[in-house]
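Of the protein chains in this complex, one is absent; all others appear in place.
Moving on to chain A:
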Amino acid sequence: MVLELKNITKNFGGISALTDVSFQINEGEIFGLIGPNGAGKTTLFNVITNMFPPTSGEISFLGDKISGLKPHKITDKGICRTFQNIRLFSQMSVLENVLVGSHCRSKSGVLNSVLRTKAQRKEETNSLEAASELLELVGLSMFQDTIAENLAYGQQRRLEIARALASNPKLLLLDEPAAGMNETETESLFDLIKKVQKRGVTVLLIEHDMPFVMKLCDRITVLNFGKKLAEGTPTEIQNNQEVIEAYLGAEEDDEIA
């Protein structure tokens, strides 16, 4: 088991964004998190990475309790994320963005950097090699010197994935990776996520594009109003009465019945 959420609750003042959410993600899975807008999906990402600490509940990663750790420590442990509203380092080049991603996998400090010690040069070379390999993977090799904000939207999304992968995560959190993409872009994103899975990375993704999710994910959890509504394989979810009601409304179903 890679990630385990036990009874996660998150309140913002009097509003309950997440109530008693529990689920487990197995190693190597592509796990989908779906639900209507405002269901608490992104909040759940923020709780996992401890951008907001949960009000109650516990999160374990590879058997260790991680709730309460600082966000950068969580990245260090092997969880890295992308953002719904792309948050690249917009003034840096594409390559530099990926290099920042490898920050927690390197350790040269000020002195080693200034003196360019042997260890530091080796580390830089390794980071550079890893970065070029990742840019190759996401298909951005020819743009490595482009300033990130000048990339097309779909490319920026792919760059965020490369940057996150540079931290060598065991679990990758993708927040709406297909949002705003056209059909071709979505298809190549599908291939990319499959390739990421083949590298041994477990993936947890939030997505609204249902055909995409159903085709890609091994298992899915549905959130509605901060509560877990259902969990199962794509087929099970598609046939779940409660899920259909949450998405389509109950009355219509009654009429059909």
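Criterion: a residue touches a chain if its C-beta (ideal position, glycine included) is under 8 Å from a C-beta of that chain, and two chains touch if they have at least 3 such contacts; residues count from 1.
Quick note on the criterion: contacts and distances are computed from a predicted model.
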item: Options "histidine kinase", "RNA polymerase sigma-70 factor, sigma-E family", "Cytochrome c domain-containing protein" or "Branched-chain amino acid ABC transporter permease": UniProt name of the undisplayed chain; value: "Branched-chain amino acid ABC transporter permease"
item: Identified contact with the non-displayed chain, of A:124, A:185, A:218 or A:245; value: A:124
item: Sole residue of A:2, A:33 or A:88 that reaches the chain not shown, by the stated touch rule; value: A:88
item: Absent-chain interface as seen on chain A, which is shown; value: 49, 51, 70-72, 75-76, 80-81, 83, 87-92, 96, 99-101, 103-106, 108-110, 113-114, 116, 120, 123-124, 127, 163-164, 167
